[in-house]
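Left out: one protein chain. Kept in place: all the others.
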Amino acid sequence: MSDSTDAPVLRTRGLCLEYGKGAGLVRAVDDVDLRVATGETVAVMGPSGCGKSTLLHLLGGLDKPSHGEVWLAGSRLDQMTEKGLARLRRTAIGFVFQAFHLMDELTATENVELPALLAGRSPRAARERAAELLEQVGLTDRAAHLPSALSGGQRQRVAIARALSNDPLVVLADEPTGNLDSEATLDVLRLFEALHAAGQTLVIVTHDARIAATADRLISMRDGAFVDETRLTGGATGRLADLAGFAGLDG
Amino acid sequence: MGPILLVWRLVRADLRRRRSEAALLLLAITAATTTLTLGLVLHGVTADPYQQTRAATAGPDVAATASSPLNGPVSPADRAALNALARAPGVIAHSGPYPLTWAALGARGLKAGAEVMGRDQTPASVDQPKLTQGSWIRPGSAVLEASFAQALGIHTGDSITLNGRSFPVVGVAVTAAIPPYPQVCTVGCDLELPQLSPSNTGLIWLTQADASSLATDRERLEYVVNLKLANPARADAVAQAFGSNSHTLTANSWQYISQQDANLVAAEQQALLAGSWLLGVLAIASIAVLVGGRMSDQIRRVGLLKAVGGTPGLVAAVLLAEYMFLALLAAVAGLLIGRLTAPLLTNPGSGLLGNASSPTLTATTVAIVVAVALTVAVAATFIPAIRAAHISTVRALADSTHPPRRTAWLIAMSARLPVPLLLGLRIAARRPRRLVLSAVSVAITVSGVVAVLTVNARNAQHFGSSSGLNNPWTNQIDQLLLLITVMLILLAGVNAIFITWATVLDAKRSLALARALGATPQQISAGISAAQTLPALAGALLGIPTGIVLIAAVNHGATMTYPPLWPLIAVIPGTMLVIACLTALPARLAGRRPVAEILQSELV
Partner (left out) sequence: MQEVVLAMLAKEPSHGYGLRTRLRNALGPLGEAMNDGQIYVMLGRLEKSGLVATERAEVLPDRSDRKVYALTAAGQQRVADWLTEVSWPKPDLAEFHLKLVTAAAGRLADPLVIVDAQRRELLLRLRDAQRAAMSEPDRSDAGLLLEGVVLRLQADLRWLEACERTWTGRRGRS
């Protein structure tokens, strides 16, 4: 099987995560082959418990697979030491979580600069980058606030800014709008569209169809395995006419 | 009845859930109560053996001495005074005057000093030493005092030299007239020879002729007379009166001698009481650590209790009752263990006959120990209990009452430090109270260690020229101090491990997040260790002056001794190293837990 013209930035082959034994064997991720090209946005959808979050953790090196390979830009994740994975996470991978996972006692700026500090950059450089990113997500006026003073959508935007701190190759988002109301979802949606337009590679796990609709490719997952893949690129605005009926506008 | 039963049920259920914590806490408080019990129980234990010895040897009520002035022999007037005293009204019997001098002693290659008393071969009516080995003196032979013989390692049949002359040892005996080695000089020594010092001088009996022949120009002959009074209770007054107007005439009453016999035990008692203070405070810190570590869990329980109708009083009662129950158990355990192990410390040594009276637990002792244990429990849980009683139910259930603290300047400063220190400082700063407890716990132990170092140094000074003698005083005190130090270190170590474990649990999510953002497990472990080692440093620095103050307090104004410099400086890095090692294992375990698991579980 030959690769496409660009080498994929993220690739898995026969990825499996099992636990339990014998009759109690559970395959959280079952023989998954995935290819994500640079600049692509891939959405993974499926019912709860289908293993999509687990898949994301495997892609980010937060968990070790039982079998199979995970490749990120030429480095093989499943055989790396914890130390190597940590280094990778602070240079090449950005995480966005459903529960935001911001440090409650740090301000927005301090949260965003944390990955840069962990990567060993100088405090000033880290602070500047944080300011830059907060401006990008439109939260400059909230930079000195603690997470408790921010709304859900604002917190997730801070989390996205944090994920971008070290210019990662790929951003992995696990149910980014799971805890957000529709207005906040829109804000995050716009951000993802902007990131996509800027060429950032995104892998998003979601069961929100709105977020999935921003992707280039949509993969459906069930019981740990990929069952369907849809290309969502293309689709001219001409189709809007069809929706007119949907809005009740036909005779 | 109902509320009490309910409280009891809740307490029992909670203790069952947290068995290991309860056990460790029990251990901590029991260490304090045991030490306290021992300290209190040691009072007056040598009184009995002294009385036994007195009875067996016809011990004197007063022992009076005429010593030689600086440049000459004992004056005839002094000798007359001594004789007059022996015939004074109220004196029903006497023995002596006996010649007394001081000589350099050599035995088995050891160099020591001897208080040489000349005696008759026939038994005296007052103060006839009782033989525990061999036979009484003959011309040319010596009888050693029992604890001196033990210190030198000499038995009947061995040979000693006095001022170079050899004397075979024909017997070993005990007496009530002079305290046993190494307390001999507490009733007065006249040491001119360079080889002699209070710590290596013991009592030895020769014939009067032999004793007199040992006197030299430097160590002249002195005279001692032993008296029995019609009214032994007046011995103090008589002794005082005799020695009041003269530098060369002294007398000791049996009460005074008995007191000196008890010196060792008194010193032990002092050490034990001081030790029990330290352990008590450490136990308070231990409880505070545990209570604080379970704060959020407790708060939720409190919320539940209140939501089902518990009054604030009930809530506070449950919290207090649990720890008071443990404290009570610890008090009982401490009393029992103290009572059982006291005989180990009350050994009067070979210088006195018989065993120490079996220590009894008086009602006062029991009351004091119980009161102290309960105070320890209340002191540690009082404030949390009051706070818990007044928390609003909604906030308690939502568990929003215990967010980590934010210290802006610390966070800003930590950004400049390497990653492990960055993490460590930020972790430590989340819970300032725990930081303080860490430091206090270490400070207490270090002050104990400093105090022990000081006492050791002082003993070495004092008994420095024991030069190989098996000094029972230093042995027993050393063992006791070692025991107390070991207990302090153990408890502080347990505290450190507990605090680390509590920190790891509390910072679980933040640490998992740090790892997801790219911190290596090694950096995380180092950070957790740093979070403990930094307060340990503060504790060590605080503990040193505290230890010195403790010594000063125990000395009550006697000459101040300071701890030796190099060991003192070594304590600081030593403490940090110990803490770093103790916290290394929990820290390592924390660094290895699967990140995904922790972050996912936060969603539930």
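Order of writing sets the labels: A and B. Residues in every chain begin at 1.
Rule of thumb we're sticking to: a contact is a pair of C-beta atoms (placed from the backbone, for glycine too) under 8 Å apart; a residue touches a chain by one contact, two chains touch by 3 or more.
Predicted, not measured: the structure shown is a model, and the values here were computed from it.
Colleague: Among the chains present in the display, which ones are touched by the chain that isn't there?
Modeller: It touches the following shown chains in the full complex: A.
Colleague: Please pick, from A:7, A:26 or A:209, the residue that touches the omitted chain in the full complex.
Modeller: Missing-chain contact among the listed residues: A:209.
Colleague: With the full complex in mind, choose from A:13, A:27, A:145 or A:222 the residue touching the hidden chain.
Modeller: Once the missing chain is taken into account, the touching residue is A:222.
Colleague: Extract the touching residues of chain A with respect to the undisplayed chain.
Modeller: 47, 182, 186, 189-190, 193, 207-210, 212-214, 218, 220, 222, 228, 230, 232, 235, 237, 239-240, 242-243, 245-248, 250
In this section, only the chains that are shown with their structure count from here on.
Colleague: Round to the nearest whole Å and give the separation of the Cα centres of chain A and chain B.
Modeller: Result: the chain centres lie 63 Å from each other.
Colleague: Sort out for me which residues of chain B touch chain A in the complex.
Modeller: Answer in residue numbers: 403-406, 411, 415-416, 419, 422, 430, 509-510, 513-523, 592, 594-596, 599-600, 602-603.
Colleague: Can you tell me which positions in chain A touch chain B when the two form their complex?
Modeller: Its residues touching chain B are 53-54, 57, 60, 62-63, 82-83, 86-91, 95, 97-99, 101, 103-106, 110, 113-115, 117-120, 123, 126, 146, 148, 162, 166.
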